[in-house]
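I am attaching a structure below and will ask some questions about it afterwards.
Taken from a larger complex, these chains appear in their original positions, while the remainder are omitted.
We just call them A and B in the order they show up, numbering each chain from 1.
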């Protein structure tokens, strides 16, 4: 198909521009202080996304909610699913349903490329590698994806304003037997599973 | 059980406070210089932990020892094991025994969230994803965990002062056949294996 001919995961196709250069600004103390703040902002945005992955896989929905802008836009395109959601509450509700006591989530975000756009706006690309078991369904999904996000600073806190991903590859394995688990955190602290409700 | 009701891997439960904000300090050159030093400290702590994972899986016990405070406290809770150790020497001895010529270690630390507490103290959360084969025992362990650490600066060097982890999940696979290896670094440079001693 003609529409297949254009790669979707280039920086151009994702709409990620270069951002403010990673170079010091000429000038005096105030200019330098703004440069230093930019470095803190880069660190804060990484910690924000790092907390996101930590909260997902530990079913920590309360802290998870605190990482998102109230009006966040979410668009995740998997091989067998698509999430298109508007707003933090809808998103956290969907996650709470997916990360339940029969789930094992293993989501790691690698290779951050954060672009500062202004003092209060940034974009970012991340490389997701993930595995997810739904134990009661004998189902396992694994693969990789690229995220491209937009972040916004409210007061002193960076928040996720938009978040999108599209898969590099996805493998679905129905009939995956329950792995021989010796410990399973979500099994104790995840949301209620479909079979238990 | 009632004691099962409280999640153990929240920031509160791990005892990780917010730390010095990732924001520039008002003032003059000296204040800004301290801010810049904090950014170097964040980088140095990440490099410290990165060296730790590299040294583990390459059996580099000499450099590994240099990363820990002499009086380090270690507490790792796996699904089938628990390490509670006091002091660098005890810790390096335990690691040297585990990473032997019949081991393959694959330990990656993701998602650093480092909190500076003072000019010489910091805490940090990391998300471990690991696989470990014991070839002569046909045994493989894999899974994820959260680390929460405390770091201390001695002179110009950051050291690991306390380190703890608890599993998100752990899978144990006895009867795992030796994978078809074409190269195996620890097989040449790891410590002596139980069967060889």
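In the analysis below, a contact is a pair of C-beta atoms (placed from the backbone, for glycine too) under 8 Å apart; a residue touches a chain by one contact, two chains touch by 3 or more.
Because the structure is predicted, anything quoted here is derived from the model rather than measured.
Whole-complex copy count for this homo-oligomer, where the file places 2 chains?
Whole-complex copy count for this file comes out at 3.
Just so it is clear, only the chains that are shown with their structure count from here on.
Which bits of chain A are touching chain B when the two form their complex?
Within the complex, chain A touches chain B at residues 29, 32-33, 36-37, 39-41, 43-44, 46-47, 49-51, 53-54, 57-60, 63, 104, 106, 108-110, 156, 179-186, 188-189.
Quick check on the complex: what are the chain B residues that touch chain A?
These residues of chain B touch chain A: 4, 7-11, 21-24, 28-29, 32, 35-36, 39, 42, 78-80, 108, 110-114, 125, 127, 129, 143-144, 146, 166-173.
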